[in-house]
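Here it is, the structure, as structure tokens.
Yeah, one chain of the complex is gone here, protein chain that is, but the others are all in their spots.
We just call them A and B in the order they show up, numbering each chain from 1.
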Amino acid sequence: MTPDDLFAAHGDLLDEDRLDEWTDLFTDDCLYLVIPRENVDRGLPLAAIRCESRGYLKDRVVAVRETSMYAPRSQRHVIGAARAQADGTVTASYAVFQTLADEPTKVFSAGRYVARIVDGRFAELRCIYDSTLVDNSIVKPL
Amino acid sequence: MTPDDLFAAHGDLLDEDRLDEWTDLFTDDCLYLVIPRENVDRGLPLAAIRCESRGYLKDRVVAVRETSMYAPRSQRHVIGAARAQADGTVTASYAVFQTLADEPTKVFSAGRYVARIVDGRFAELRCIYDSTLVDNSIVKPL
Partner (left out) sequence: MTPDDLFAAHGDLLDEDRLDEWTDLFTDDCLYLVIPRENVDRGLPLAAIRCESRGYLKDRVVAVRETSMYAPRSQRHVIGAARAQADGTVTASYAVFQTLADEPTKVFSAGRYVARIVDGRFAELRCIYDSTLVDNSIVKPL
């Protein structure tokens, strides 16, 4: 898989609720973070989601499935072209749209993925969303 | 044309109102559907747009051109990377933005294309939009 293929698989498997397959995109000792840009810029560690291994990701998947407090919704990722950076990471811009029942589609999040890719899987995936807030409404991975 | 090229042509020709060229992206006996995700998930056939051949597509183009009841607007597709699925289809996420005169740009639709591509053209193109509604405001193809 190219980096573009990997990012496309990431978005598609999340949006189609194929969450077990989604965890297969990561290495066993992966790091997955969903963190506001503000905290990255300031060096603050607080993240909306932090999973420090593929086992944590699987726990997260169970938690999402068992979260009954939140209304049915569709999420949809649109991800730009992957770009290799000088420090060895691969980045891509993203937007995620959310649609609740009987409501129009809205922008849910926009930001940038910063990934380290090893053998076609994510060894690290940071979803850095453009916000100053650690958003409690982020339930599903982004 | 690669699948990415084909999806890009689809969005670009629609957004630039080059609708006759757009119909050339399809095979003669194509199926083109614009259908809410809810109906796909429930196996319901009702679609916002259904064209069962390229002839139908051409009729649709005439209808769009003759629809005078609706205000001038720009539509803009942004489409993610194409992804080959195990069942032989090719999928891509999309967002469509709409701008009416003197109004800010808004999200109009987000969802997923599911295509069967034969010799670089769409034999089937399903635009599955994230919604529970069959939206009557969908006039142009998506």
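To be clear about the criterion, contacts are C-beta pairs under 8 Å (C-beta built on N, C-alpha and C of every residue); 3 or more make two chains touch, one makes a residue touch a chain.
Computed from a predicted model, the values in this text were never measured in an experiment.
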{"item": "Candidate in contact with the missing chain, chosen from B:D28, B:E66, B:D87 or B:D102", "value": "B:D102"}
{"item": "Touching residue (missing chain; options B:H77, B:R112, B:R126 or B:K140)", "value": "B:H77"}
{"item": "Contact residue for the chain not shown (choose from A:R37, A:K58, A:R73 or A:R116)", "value": "A:R37"}
{"item": "Subunit A residues touching the omitted chain (full complex)", "value": "37, 78-83, 91-95, 107-112, 129-133"}
{"item": "For subunit B, residues in touch with the removed chain", "value": "4-5, 7-9, 11-12, 15-16, 74, 76-81, 95, 97, 99, 101-102, 104-107"}
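As a working rule, only the chains that are shown with their structure count from here on.
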{"item": "Between subunit B and subunit A, distance of the C-alpha-averaged centres to the nearest whole Å", "value": "27"}
